[in-house]
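As you look at this complex, bear in mind that one protein chain is not there, while each of the others sits in place.
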Amino acid sequence: MQEKLVDLKTAIASHVRDGDSVVLGACLEPEIPFAATHELIRQGRRGLNMIAPISDASTDMLIGAGCVSEVTGAWVGNVSGGLGHNYRRAFEEGDAPTIRVNDYSNFSLGMALLAGAYGMPYLPVRSILGSDILKSNSALKLAKNPFGDENEPIVLVPPLQPDVAIISVQRADRYGNNHHWGSSGLIAEAAAAAEIVILIAEEIVAPTVISSDPSRVLVPGYLVTAVTQVSAAVHPSPMTGYWRRDNQFFNDYHARSRTQEGFESWLREWVLDIEDHGAYCEKLGASIAALRIKGEAFSAPANYASV
Amino acid sequence: MQEKLVDLKTAIASHVRDGDSVVLGACLEPEIPFAATHELIRQGRRGLNMIAPISDASTDMLIGAGCVSEVTGAWVGNVSGGLGHNYRRAFEEGDAPTIRVNDYSNFSLGMALLAGAYGMPYLPVRSILGSDILKSNSALKLAKNPFGDENEPIVLVPPLQPDVAIISVQRADRYGNNHHWGSSGLIAEAAAAAEIVILIAEEIVAPTVISSDPSRVLVPGYLVTAVTQVSAAVHPSPMTGYWRRDNQFFNDYHARSRTQEGFESWLREWVLDIEDHGAYCEKLGASIAALRIKGEAFSAPANYASV
Amino acid sequence: MADYSVQELMIIAAAREIADGELVFVGMRLPITAFGVARLTHAPNAVGLFEDGIVRYEPATDMLYTMGDPPNQQGAAWTTGLNPVMAQLQRGRVDAGFIGGAEIDRYGNVNTSYIGDFKKPKVKLPGSGGAPDIAAMSKRLMVIVNHDTRRLVEKVDYVTSPGYLDGGDARAEAGLSGGPSVVITDLALLRPHGDDHELHLASIHPGHDVNEIKEKTGWELQLSPDMVETPPPTTDELAALHTIDKDGFWR
Partner (left out) sequence: MADYSVQELMIIAAAREIADGELVFVGMRLPITAFGVARLTHAPNAVGLFEDGIVRYEPATDMLYTMGDPPNQQGAAWTTGLNPVMAQLQRGRVDAGFIGGAEIDRYGNVNTSYIGDFKKPKVKLPGSGGAPDIAAMSKRLMVIVNHDTRRLVEKVDYVTSPGYLDGGDARAEAGLSGGPSVVITDLALLRPHGDDHELHLASIHPGHDVNEIKEKTGWELQLSPDMVETPPPTTDELAALHTIDKDGFWR
């Protein structure tokens, strides 16, 4: 098997280009690889199209740092604090919005990524009907159900196949095989849909750990382009079995990003003036240690023996 | 939570009616609940529409026993032996076929059950193009891709929502919550699509065993109508971690079912003259014990602790 | 009579909207607490769905900041993807769902996207999340908002989540069944009335009056013929709520 283990800087530098469409996170609130958000900002990536139903405050950070020209998703804000101030400023200041939004609902975006993952020409849905999302996102088409009553309306959702999906998992081997547990949002669909998959693993484990439970694999290693090991890459978001949510950090970000100046000072402090995720965790100090889940509540074993 | 544990006879008697569309198995080769096949035959169910991509020899048995008027699927035979003799006889003897077949490929049937599971109006696919399945199954429609080049053909697959799905899992609790591991064919889609779900569990376990690993749940208990515990219900098919395949039994069935008389004698011996699955296992005697998987190859634990 | 806060009353009013055995999109904060109260009182078999890809019987007992927090994962009935959970809406299995909103209009349409013209909005709100899906495809929609004329408006600037659209048959003609069954505010409950489906004043919370509520509503609010006063929380309801809200967050 092909060795795919690299460090985060290399993974981002090698596989994310200006102008790419990028899924980063896509688990809604948990397991958003903020370490990759920060690295994209540090490397000065521009013109990204961020695809996700909800990736908590990550998209707002990337917008504020000037990395984003387009958002394809259902919600951009700060789940703890509410509004995404950079997102607002991109729309409310100046003569015209500085970013373009392709409006989806969570489910229609889920269907778009499923269609992308499964190579479907499109997916018909019974949602979006009656919503002005049909007006603001011209990619979605109103149509009639050819199997329904004469005038039964449906909405056709075209597939999304992101250039890159950057996804957090609890553990992976050096060949990119991996395990994920807990709610998964749209990460399985995003990984199967994307051209390039960058995995950010909390732990790198022996291949036999992954192959001991092939039903827990999120995406098989042959579809993974690069795997990188970064502990607490998800901070301040939570990770099932590893990290609790740093709610205060989200609230602080919300408060400081209320003004452009405040955001810029936050960005310098927590991203630009920081070398890498190791230094970020050092700066967090005791607060990150306090967020680590120390308890044990293990899954009941499943036997795969064949004789 | 609602108690859902009943015995197999009661589950079949209460929830499968003449004329129902039924998914039984749908894992292709493994984990087909033959105990339910036999019980449907013993209870004399008639006019069933059997839905499955492949359910090894189960469908052929039900056809031979006169339970089936319609087959909706991709393949009916005997994976060890080849042809399904009862299936052949239903077509080749007499003036007209005695059963109707709705031809699908594995993938298009997978899409039909996914559409049923997800409540989609239909699903467009890029398969079936060029196949005579479009001629023999008029439920599938040739169409143009509204998002593609002007003349790009696609095939529209309508949803299937079976009346009943009868599905094998390794373990369940008395409320119908369950775990499944190993390849799952279309059982997840079938369970989510069906109106009624009957689970056949190799083991009944404490609810805490299931809730220790909510990512291994095949279908949550609130969607399950009845759960029944039958060890080796899948015999002669295999079950990951529990039972090896009884290849000789499939070959014997294939040889004996070559003639109508031979099939009838097989049916009396292994189904009609047998009271229940316990008696069936007793009759198998040492051969069933030899098929039990005795090794241990356990999944690496996943931690769900939250503090 | 027991003492209670207006938020506690709203939670209990929301809990009463959940029937036993129902599948409910629960969301966070007030509705998830309402779900817990319902389970502990009249609806022990209700099931809670979360868009992250979580289904729960028992609500989590530890503090949650978001749906995806570890206490909501541990001991869940199912942890899976967004699609398998939200698709149950489209499959017709979901009885009800709670959503909030920045604006709601007389026909129960909800806006969480744009104030002003969507091409150059005055305010860009975070967006839809899963609310349009819950609004379009659950059998009943429950909306929770604070009652003021900025929020309860004649017509929303942008329909993120469809209510009865322009009223009458408009929702059915758009291809949707279901629709809002109640709007729960800090002052009252509004419910759709008759074939027109306009939201009428159905229940006034204790201590408030019709004129105050009309003044704080952005359309000419009609009174339901069977208007009542919202029954105050019972001892059992409050006890259930206090079991869940140990720290008195809602008091």
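Residue numbering begins at 1 within each chain, and the chains themselves are lettered A, B and C in the order written.
As a convention for this text, a residue touches a chain if its C-beta (ideal position, glycine included) is under 8 Å from a C-beta of that chain, and two chains touch if they have at least 3 such contacts.
Since this is a predicted model, take the numbers as computed values, not measurements.
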{"item": "Neighbouring displayed chains - absent chain, whole complex", "value": "A, B"}
{"item": "Hidden-chain contact residue, picked from the options B:Ala90, B:Val205, B:Val219 or B:Ala232", "value": "B:Ala90"}
{"item": "Of B:Ser80, B:Ser168 or B:Ser306, the residue in touch with the unshown chain", "value": "B:Ser80"}
{"item": "Touching residues on subunit B - with respect to the absent chain", "value": "27-31, 53-54, 56, 73-77, 79-80, 82-84, 87-88, 90-92, 96-97, 101, 103-108, 110-111, 114, 125-133, 135-136, 152-154, 181-189, 237-238, 240-241, 244-245, 247, 250, 293, 297"}
{"item": "On subunit A, residues whose C-beta touches the chain left out of the figure", "value": "1-2, 117-120, 177, 192-193, 211, 214-215, 217, 220-223, 304-307"}
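Everything that follows uses one rule, which is that only the chains that are shown with their structure count from here on.
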{"item": "Chain closest to the assembly centre - both centres taken as Cα means", "value": "A"}
{"item": "Result of counting contacting C-beta pairs for A-C and B-C, higher pair", "value": "A-C"}
{"item": "Chain whose Cα centroid lies at the greatest distance from that of subunit B", "value": "C"}
{"item": "Rounded Å distance between subunit A and subunit B, as computed from the means of their C-alpha atoms", "value": "36"}
{"item": "Multi-chain contact residues (two or more partners), subunit C", "value": "54, 69-70, 73-74, 79-80, 83, 87, 89-90, 137"}
{"item": "Multi-partner residues of subunit A (each touching 2 or more other chains)", "value": "125-126, 152, 154, 181-182, 184, 240-241, 244, 293, 297"}
